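One chain of protein is taken out of this complex; the other chains stay put.
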């Protein structure tokens, strides 16, 4: 170790080369020592980790030095009923913001008292949109025609990339001599962005080889749309489009949200929808990102995809006896295998979320990533109900005072 | 313990009430046992945590059951020069997506070879936008006048909420009889959303008491805009508007990005900017969210604020001898005290990021949260340079193949 | 006449009832007299009109009192080559803003010197999006299934509305228990909004009758998107998606635009594209609305549809020897029959625009509305080239000084 540390300090080797000379575990230690020496600081906490560096290498991280750790709170259980779920599920939330777990729990309670959340799911697929250039409009038109004609060949091509990626469809968008192919892939239980990139690269190379007149400009042309907030994802969908609804009776709103149906619906219309237009927002919701972020981190999803995954809408509609509430997530990007979902704690959180603790029977052979999506949408519904209620009743500030600042 | 567990199981007490009867540490154990019993599963990993439940209670989380843990990789050091920074800084990135640390490191290298990133920072303030209703347009106009006239009183009012929150300004927006006050607060080193909410509640109550004709509809009216992607934040700013630039010579682009200036600039114009418009995106960048998410989780920021904080723009402009590159983050929401930044590992990561390891002298008495913002913007610059380069050179898919899937 | 005027004044009849008692021509006179008496003003100019009130009644206007008149300037001829055009065409522009005709003419010249504009056209169809409600997500899913299953029946239903409206396709969008059906119609040479509305009403009534569980909320649900600027039209298209391109050599740019390729391309990147993102704009262009408005008014299109029809993009891409320029109009709503196109002057302007004055042969049997679209896109291209040039050369202000203010 001392030897490698010295070599690092003498710039004979580089920070990322340590794993060539020693074990990942040892490399992490040396790397952090090197940093401690340089910074003249002690990072005792970063060193304490339960991860196995051997399993992370070339998969999850480079230049591993230790870990960060977020507390996990449990909300729910929440009653969910959908194509792939039918039962009660706990919600593990990784967050550092006080009041979030309590708020979601309150929403779960209200949902459960109202018969549970009902969900609807559509599998859209993981999208990647390579960008091509040709010389003119005419060739662009031809290229689009060529793509449409060769779709079966491209399907075969994709099927060779990985058994777990299948071409669903290709939607071309063109502007002058630039063509974007928004390619939709079935990546099964994986979020699948890497596979989609590989497959798109293969498609691009095949196109360049066989259509000749086309050049790939960028394997990702920002119409994917990955990790950016966009109207395109809202309109066309991405990953999974999933919705969760419930109907809450007037009495329950009064009793548990301490407000009236009129007020909570007005909050939704004025704050959520009008506020969205006035602020030039892509989506109309209160705080879906809070729930998405907390579940994404707990379950090992790609945290940068909180951006598009949280871009959802929440409606409150007043009926005679109660309020109809629904959350729509048009572009939820999640997986139950691959990426961070394989890490030990994250994997347990997925297992925990998927476990039905009620006596209701789930269908056999359900798709577990679809099921996770249904539970996530329901969790967002719980969060939206609770926050809309807290705002309508005027209790938001005091709740945060109590739970977010260490004041009892 | 057995006793409380039984009470839980008999529904004599509730999941969130455990801390009333026992220590937080014990409560966490009982809670997880209860869940393990219910789910008939073992969650051995979740139990292993280095956090102290005593310190989390009523601050960071409710219903604590354990922790989640993400690997930390180190990128950089990166040379940064701004009003509050002047040196070289390491970048701790918490991510589970392979290739990210390597990519940012490559960008850092190129920036360092180009003299470092230069930054510009503007403190905008933490915003909260309560929404009010009056009876008609005339009263709305009066209310806005009343607010403007009473601004000094409101300043005083806010100063009593907390020594670390100060009123900066109030921008009214109205639509019919609804009025949003977008209130900007100086919350110093804290991200400050809770304080901004408390202060806004006080302002709202004062307005209701003294203007009489106004009713608070929602303490947050979605023009804040918190945790949603919006054009308003891009135009008016939020938190800190921070930018980082560098100029990279043509030789360096060829040598390290394996592409030409023309190609990488074309990627920026066609993918990043045209792609943004075609997809109805609010911001034009390649993957700022990746870097923001990784640093936010490492340093204990509010992960849901990745949404607006990552909504930034990246420009590449070709000059004769090289390419000018700049990242603009108009609404970066961060803190160095409060929330998750106080957690042990997160705190160390902040300390690590802020430590200058070069011989350059920083100004004395710099604002450390401003400094963190400057380093974050520079890290985003590094990420954008690297990814634009990988796309221009056609190496994106292969890099991910190598580093993101465990394939060597 | 005196008798009816008195009845009007005594409120025995109403302003819009005059046509019940007399000829439209007489009614117009009485109506204006009544207004002149009431206002104690003389409207001598409004009375001078060349329109025949008999032909307007129940078609183009109610409560007819006279006319407004805009000067018509002629730009071009412009060389256009597309699927439906192949020749040189004059551009009649109805505008009151000096410099516009001169600017478009300059663009035409440059296009002609560069071999003409080449165009690409895709017929999307006229869209109307009725909005329905059901009781829950499950029924919404069923309703969408029902629509998909009954598409042939709906086609037949539509074919009975009018021989000139045909159902192309139906795209459902749902949010909770609300379902929008974005219905695309082939309305041939007509813009066809009225027919699309009638047909959508029939579809809605059929759905209500046969699916039972659905209620029509609004025959137009704002996903049409008619007369509002939207990203949806840009992504999915509306009416006709039409593009026009040309390649201008460096020498011509210098000689006629008095600027350099670098400068005019920089104006496009920074002003047009970056400016679009920074201002939260849906489209990236310099002044397409000017050309669209002028041609729409000249040719009797629905002037309110300038909004979506002008929402197009303009790209300038620098190649070695020149600059590639293209205008994309994703949602051009026009007709050559029906509405204002039947008015005498408007009809002549259409005839004028469609007349090929060159010796080039057009294909026989071209679609004349497609042809008009191709010429309009080319006219926009001319306008964009000229204005980008004027801005790059710094001549915009002086041109307006000369041509827009009566200063020679």
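By written order: A, B and C. Residues from 1 in each chain.
FYI, a residue touches a chain if its C-beta (ideal position, glycine included) is under 8 Å from a C-beta of that chain, and two chains touch if they have at least 3 such contacts.
Bear in mind that the values here come from a model prediction, so they are computed numbers and not experimental data.
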| item | value |
| --- | --- |
| Chain not shown: contacting residue from B:39, B:58 or B:231 | B:231 |
| Residue in contact with the excluded chain [from C:7, C:249, C:270 or C:368] | C:270 |
| Residue of C:157, C:217 or C:366 touching the missing chain in the full complex | C:217 |
| Interface with the unshown chain - residue positions in chain A | 231, 234-235, 269, 273-274, 276-280, 282-284, 313, 315, 317 |
| Touch list for chain B against the chain that is not drawn | 118-120, 136-138, 140-141, 173-178, 231-232, 235-236, 243, 245, 247, 280, 313, 315, 317, 324, 326, 328 |
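Here is the rule we go by: only the chains that are shown with their structure count from here on.
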| item | value |
| --- | --- |
| Intercentroid distance (Cα basis), chain C paired with chain A, Å | 40 |
| Shared interface positions of chain C, touching two or more other chains | 231, 235, 280, 313, 315, 317 |
